[in-house]
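Coming up: subunit A.
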Amino acid sequence: MRRTPSRGITVVAGAAVLLLGMAACGTDSGDDDKSGGDNPGSEGFTPPDVPMLESLGDPEGQVNILAWPGYAEDGSTDETVDWVTPFEEASGCQANVKPFGTSDEAVQLMKTGEYDVVSASGDATLRLIAAGDVAPVNTDLIENYADISPFLKDQGYNSVDGQMYGVPHGWGANLLMYDTETVSPAPTSWAAVFDDASQYAGKVTAYDSPIYIADAALYLMNTQPDLGIKDPYALDEDQLAAAVEVLKAQKENVSEYWSDYLKEIQAFKQGDTVIGTTWQVIASLAQSEGAPVEAFLPDEGSTGWSDTWMISSKSKNPNCAYAWMDYIASPDAQAQVAEWFGEAPANPKACDSVTDDTFCETYHVSDADYAAQIHYWTTPIEQCLDGRTDVKCTDYGDWTTAWTEIKG
Partner candidate 1 sequence: MPLVRLPAGLRVSVTVVTLVVLVVIYVPLLLVLLNSFNTDRTFGWPPPGYTTHWWSLAWHSEGARDALFTSVRVALAATAIALVLGTLAAMGLRRTRFFGRNVVSLLIILPIALPGIVTGLAFQNGFRTILGLQLSLWTIVIAHATFCIVTVFNNVQARFARLGGNFEQASMDLGAGPFTTFRLVTLPMLRSALLAGGLLSFGLSFDEIVVTQFTASSTDRTLPIWIFQNLFRPNAAPIVNCVAAALVLFSVIPIYLAQRLSGDAAEAMTGAR
Partner candidate 2 sequence: MVGAGSPAISVRGLSKHYDQVRAVHGLDLDIEDGEFFSMLGPSGSGKTTVLRLIAGFEPPTAGTIRLGDEDVTDRAPYDRDVNTVFQDYAIFPHMSVLQNVEYGLRVKRVAKPERRRRAEEALATVRLEGYAARRPHQLSGGQRQRVALARALVNRPKVLLLDEPLGALDLKLRREMQVELKEIQREVGITFVFVTHDQEEALTMSDRIAVFNDGRIQQLATPVELYEQPASAFVAGFVGTSNLLDGQVAKELVGEDGTFVIRPEKLVMHAEDGAPAADGNTAVAPGVVREVVYLGASTHSVVELDAGATLTVAHQNTDRSIDAALERRQQRVVLSWRRDHLVALGRAPDPETPSPEEES
């Protein structure tokens, strides 16, 4: 997940198909009963019985928010970037924002019970639900919930048995960006950075994180069906080895791995790099800086992320927490977050409020088909997420080791 590069950690967010064990897609909304296999938490996963708020009362006067940096800006970084203050004025709830650096930190902090709401990523949501740290969300009490893109609702990573445990926040895809002056013809497939990378030897870039192995796995899923990869986050040892081979071959042509906006934009602008993975926000920024670049979703689909606001089961300020979740799902707030952070807002009505007319088109906000092509980042674990039980899958530790080896 891109998050603040500050912790460089950037692991892992993402939508977990952990429960469902479904390969791919996540478009089968609400199809929870489809879940199969005996991977943990999948079959017979019964979340602790946590009561849901039935009706709203008076605001408690404050709300403690645990958020990814950039999700709840209160003007302290940039005076003009502030959507927390309007919330405070409208709701009468004072918002205490604590940014967190990693999903692990978020899970740990939620266990203290000191926070009312959290912006949880795909690798944190299920852990929170299973541990009973978060409560089901009564979506009837959240006015703006109705406007949320349907393909984000009742997903395996934010609901159990049709019961939502949160309000979708936003999502995004890892795109392929290229220099339109150097790269010709325009690529259509990830092959441009894998099998055909030698065309641009020394000018290829890739995301600097073990999770990038999933990109190679996704590519293999399409090019080498024999390997039997069904989920880029569920790789057994052989499959991981195959992905590592792809990446090792790619490395010969890589100029550098990028981990932050600035580095990638600079590299494309100066011509040190001409092709590689990117985020929409980086592509847009690079274009606005006059770099001759295009970014697109290749034929194979791509990896990406999706986050959800959840409420603590121990919340002392549930009314303010609901007010926040409602507010952050509102078109205005969604527009501001999405534009500042650079991702697709969960609420398409935000498109009426964004300052940039082309924003929603650029980010494919209401494009369910587009969203369907995204394999949301999930932490790989030993139990295969694709439902296989005959093999052990490689976990994130293995991926980290593999990534170290790939870089050499």
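What we mean here is this: a residue touches a chain if its C-beta (ideal position, glycine included) is under 8 Å from a C-beta of that chain, and two chains touch if they have at least 3 such contacts; residues count from 1.
A quick word on the picks: all candidates are chains of the complex that A comes from, given by their letters.
From a predicted model like this one, the values you see are computed outputs, not experimental measurements.
For subunit A in this complex, the touching partner among the options 1 or 2 is candidate 1. Residues of subunit A that touch candidate 1 in their complex: 4-7, 69, 75-79, 98-101, 105, 260-263, 265-266, 269-270, 285, 289.
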